[in-house]
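Encoded as structure tokens, the structure appears first; notes follow it.
What you see is the complex with one protein chain gone and the rest in place.
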Amino acid sequence: MDIALAVLGGFAAAAVAPLVVARAGHYGGYLLALVPLAVFAFYLSLAFGADDVAAVSWTWIDALGVDFSFRIDGLSRLFGLLISGIGAIIVVYAAGYLKGDPKLGRFYLFLLSFMGAMLGLTAADNLVTLFVFWELTSVTSYMLIGYKHEYQASRDAALQALLVTAGGGLAMLAGLVLLGIAADTQSIAEINAAGDVVRDHHLYVPILVLLLIGAATKSAQFPFHFWLPGAMEAPTPVSAYLHSATMVKAGVFLLARVNPSLGGTTEWTAALSIAGGATMLLGAYLALNQYDLKRILAYTTLSALGTLVMLLGVGTELALKGMVTFLLAHALYKGALFMMAGAVDHEAGTRDVRHLGKLARAMPITAAVAVIGALSLGGFPPLFSFIGKEVLLEATLENEWGAFWLLLAVVAVSSPLLVVAAGVIAIRPFFQAGGEPPKHPHEAPPSMWAGPGILALGSVVLGLAPVLGQGWLIEPAAQAVAGEEFEVRLALWHGFNLPLAVSAMTIAAGIVAYLFREQLRALTWPVESRVAGTVGPTRGYEGFLVGIKRGSAWQTRKLQHGRLRRYVATTALATVGLVALAAFTNGGVPLAFDVGGVHFYEWFLGALVLGGGVLTAVARNRFFAVTAVGVVGVGVALIFLVFSAPDLAMTQLLVDVLTVILFVLVFYHLPGPMLQARRGVLVRDAALSLAVGATMTLLVLGVVHADRPTDVSEFYAAAAYAEAFGRNVVNVILVDFRILDTLGEVVVLGAAALGAYALLKYRARDPEGDEQ
Amino acid sequence: MNALDVVAPQLALLVTAGILLVLEAMLPGKRRWLPYVALMGLAVSAAWTTSWVIRDDYQTIFDGTFSLDQYSVFFYYVFAGITALVVLSSIDWVNTAGRGKSEYYALLLVSTAGLMFLAGARDLITIFVALELSSIPQYILAGWAKDRRSSEAGLKYLILGAISSAILLYGMTLLFGFTGETVLPEIGAALAADDGANRALIVVAMTMIIAGFGFKLAIVPFQMWVPDVYQGAPTPITAYLSVGSKAAAFAVVIRVFFEAFGADFVSNDWANIFAVLAAITMTLGNVLALVQTNIKRMLGYSSVAQAGTILIGLAAVSASGQEFTLAANAVLFFLAAYAFTNLGAFAAIIAITHRIGSDEIADFAGMWRRAPILAAVLAFCLVSLTGIPPTAGFWAKLYVFYAGVQADLVWLVVIGVLNTTISAFYYLGVVRHMFLGEAEEMSPVRVSPGIGVSVAVTAAGVLIIGVFPGPVLDAANEAVQVFAGG
Partner (left out) sequence: METVLAFVIGGLYAAGVFLMLRRALARVVLGIAILTNATNLLIFTAAGLTRGEPAFIDEGETLLSEPYGDPLPQALVLTAIVIGFGVLAFAMVLIYRAYRSVGSEDSDHMTTTEFEDGER
């Protein structure tokens, strides 16, 4: 119960956030930060509590086996601590950053809802519960990214992010449903404990593909990476939160969560290593030609996410250890860097490094944060991310998979590029001369440097003394990802070995690349701008949208033209087609064909009705056509009379007369001669009509052929007098046994009359409706 | 008299319709009470239905042609709820139109009575009569507005409706001609006794019955009337058509398939046909909805797409043989969830369009500032239509997809998911306009009490079903158990 309270507390806090802010202004932010802090404390208490795992569950939908259930293990704890810890920092930071913003209350509403959704997502045990929170993160992050909706760019970015992540999420839903069916349970813990059940299931590949789409869209893996930099239009606190610890890590979380049951296969290794490696390389490269601090950070985030996915793909014990370590390291330094960028933007009025310089003097604390963050980004010792990178290299080098040289090459190219990015972030704006920011810079208020400072400090402390985090935090998380027990020992100093050598080489290469960055840019930018303009996923996304719209517009013109007669034609054609299909695929309809014993006057009646129909169809004059319709009706009445149905004949005759009178009355008001169609149209329509007619004829011949029992009518014949004391059986049926239908019939007529009356009455009254 | 007692929920509506007409004639000055009289009629109808639930004395009457069972009762509540919300949403529109108030509400009630008869009908003739009873008032109401579009809508709806009735009647005649029976279970018995020689004829009859109902269900290729009529008809009537007549048509089709054709008769053929129709209907509806600029038209195509999703459930019903109850349950739950969601969307749209005088999506820009609650409710309903939690629509889709997978229709579910993704583009596109667009005019949109109640009830319904789907699921489950015995 306390678990649920902690997980869902964010939503409760969100609900009251607007009220708190309305009362207390931005100070309300400090008050609200107590909620994530409390959650943080709760997760800490779990980490040091007696039980390794905490779980709670309620039945949600019995028939589908859906439970509303949470289960907090090592992985959930790591995420929970990051989400709530960084969440508290962001809430405080936003109080400074968005001070005086009239929409601050709404901002906290969405931010805390988002936090609740993330906590729910990472704590969920049931597949459907997980999905519910997954989509909640998409929706709430949409609100957060589109927060500054005065800007068109912000709106478009928000929509793009939502469409990509929500769409991917739906694919994931299909994957989760299949996973639940394959494993025959919806509890993630049970699925993970079931061993090879899922891996051996015939639905394994569809499940993997669908889940990968979900994870890749959420964690911006290639080729779905394009939405993430666009989402940088969000206010900085949002970017810092979404892109360091939470939203974009959700995809990584999902993959890590299902790793024990789905991971380890060739498909898994290949798909994740390739997607992750490509994203890692692409992100590191794309940061090169950027000047906006946030965009640089966005692309390096992309690179980091790729690294995490790649490590999951490699999947060895070492790789998973590295994954968890790197995840923690990245959350710490990336959160700090984003908030630093926000502070610079807030104080100097721009985030473009070309307009910034020598900020270290005015903003010493921010500069220190930037330096520590950048060193982490570049993977310099003695920071925590250096340890992460060491393990990453080690895992890559020991990998037995055939393509490990490829992965090593990816790492070897990406790392120097990240060093360049680190230099651009830290050295250029803070220490080099030049640039004229729009505002005269001051140090940011404490609310905006305290949080990043804590995170940066974390990077340093954990780097110097990794033992502080390994036993209670990293080890359980890595074990939860792997699904097996092992020890995690982290150390800053590994001795002289291959990873250290590679690490040193990449850092050296990075420093060289930083010094020659202008040349690198001059070399790559023309190609990059060209490529981005013609191909690439963003273009693909836009082209996809345009294509859909064009296709639909074409469809609308062709299918939905508003013309009644084509609708009629489609209906007739579809019916005939379906009937023919049904008849042929089921062995055809046996036909009766027997014209023996037909009296000559019956031939005459048949010819009369048929002739009337044909004449109506070909008549050019309305009144002639009405006469012909009348003849059809009379002919049908006579047929009823001949074949033992005098009541029908009387009714039919009466209705026929009324019909003709109505036709004459209405047609009297219609203009001149009727429209005539071209010959080609007539032939086409005639062919379609004859096809319909022929189908109907065949079916009647078929139904006449089939013998049928007549016990219902026998029942009525027997019961008519016995039960209802009527001699005219048809009448008895209508007024006694089937009174309900007769009642309905009467009401139908009444309704039609009422409608006709109302239309005519009000038509006569308001002539303004008769325009044109 | 017992029979009157059984059909009292319907009779209450018909009598109320009569009272409305008399009231307007006798007390022309008291017209503004008319919608409340209609609501009272609906309340009486629902109360009587409840009395049957309490009495727990379900039965068939008129020699088995009409059945009062848990299944029909489920739909009685759905229809009464739908119509009550439509009446509430209509008040403003009817007052503005300023004419034919009593006729409008009376026809609405007559149509609802028809829907209720449909839910309980177990006989071909009764089904036909009930269908016409519900349809003719709809044709009239579709053409009720003064403008030319409405006239066109009414005319197209009527003519295509007449054709589909003819097709339906033809299919029924074939079935009757072959079996000599009109009561569904007896048809089922006759079909079961057949040695297979007339299989083609039976399948043809079923095909025509589906084609006939396809018009009401709005499945491709019988969907063409939908956008034109949805756009042209008065918006409250569009709302009514989108949920009421569609739910009734599905109700009948399920009953016909269970009681006459039997769950194990030609089931795999049907699964395939429904599956293909579902795939085409979903895809076409969604793709066409993408380019719409008019919100009523967009919801028209969206309702086509949603019908396609429900067809996944029908395909699953057919494919799963004796295990059908999960799938049938899914269909019923979907219909109820969809009714709430779509009515909520329409109620908000009615309120907004009534004030701004336009139903173009572009004119909804910035609605968040002009009418925050309406915009939020509309957005919430659109999210529900997409199938994103925590809404009723999410469980509906999940349930249908689950049923599809259980019935081994994985490919169809994947198409369904892809379609859901496409649908996100246009549903959320409207949300984007409302929340992120700029309004040209900033005057707030006021909401009348009728619409207010309607909006509040539907939004609460979507949310409550979204968080606690249990009770509705149980009711749906109880309803489909009616067929489990046979």
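Chains here go by letter, A and B, matching the order in which they are written, and residues are numbered from 1 within each.
FYI, a residue touches a chain if its C-beta (ideal position, glycine included) is under 8 Å from a C-beta of that chain, and two chains touch if they have at least 3 such contacts.
The shown structure was predicted, so the numbers you read here are calculated from the model rather than taken from an experiment.
Screening B:6, B:80, B:163 or B:403 for touch with the missing chain picks out B:163. Shown as candidates are A:19, A:270, A:508 or A:614; the residue that touches the absent chain is A:614. By the touch criterion stated above, the residues of chain A touching the omitted chain are 556, 560-565, 568-569, 572, 592-595, 597-598, 602-603, 606, 609-610, 613-614, 616-617, 622, 625-626, 629, 632-633, 636, 639-640, 642-648, 651-652, 655, 658-659, 662-663, 666-667, 669-671, 674-675, 677, 685-686, 688-690, 692-698, 700-701, 703-704, 708, 710, 712-713, 716-718, 720-722, 726-730, 733-734, 738, 741-742, 745, 748-749, 751-753, 755-756, 759-760, 763, 769-772. Residue-level contact of chain B with the missing chain is found at 125, 128-129, 132, 136, 139-140, 143, 147-149, 151-156, 158-159, 162-163, 165-166, 169-170, 173-174, 176-177, 180, 182, 227-228, 231-232, 297.
Methods note: only the chains that are shown with their structure count from here on.
Between chain A and chain B, the centres computed from C-alpha atoms are 26 Å apart. Residue ranges of chain A in contact with chain B, taken from their complex: 60-64, 128, 131-132, 135-136, 138-139, 146, 149, 154-155, 158-159, 162-163, 166-167, 169-171, 173-174, 177-178, 181, 203, 206, 210, 545, 548-549, 551-553, 555-556, 559-560, 562, 564, 567-568, 570-572, 574-575, 578-579, 581-590, 696, 699, 702-704, 706, 708-713, 737-741, 744-745, 747-748, 750-752, 754-755, 758-759, 761-762, 765-766, 768-769, 771-772. Touching chain A in their complex are the following residues of chain B: 3, 7, 14, 21, 61-63, 65-66, 99-100, 103, 106-107, 110-111, 113-114, 117, 123, 125-126, 129-130, 132-133, 136-137, 139-140, 143, 146-148, 155-156, 159-160, 163-164, 167, 170, 173-174, 177-183, 186, 190, 197-201, 203-204, 206-208, 211, 215, 221-222, 224-225, 227-228, 284, 287-291, 326, 329, 383, 386-390, 394-395, 398-399, 401-402, 405-406, 410, 413-414, 417-418, 420-422, 424-425, 428-429, 432, 435-437, 469-470, 473, 477.
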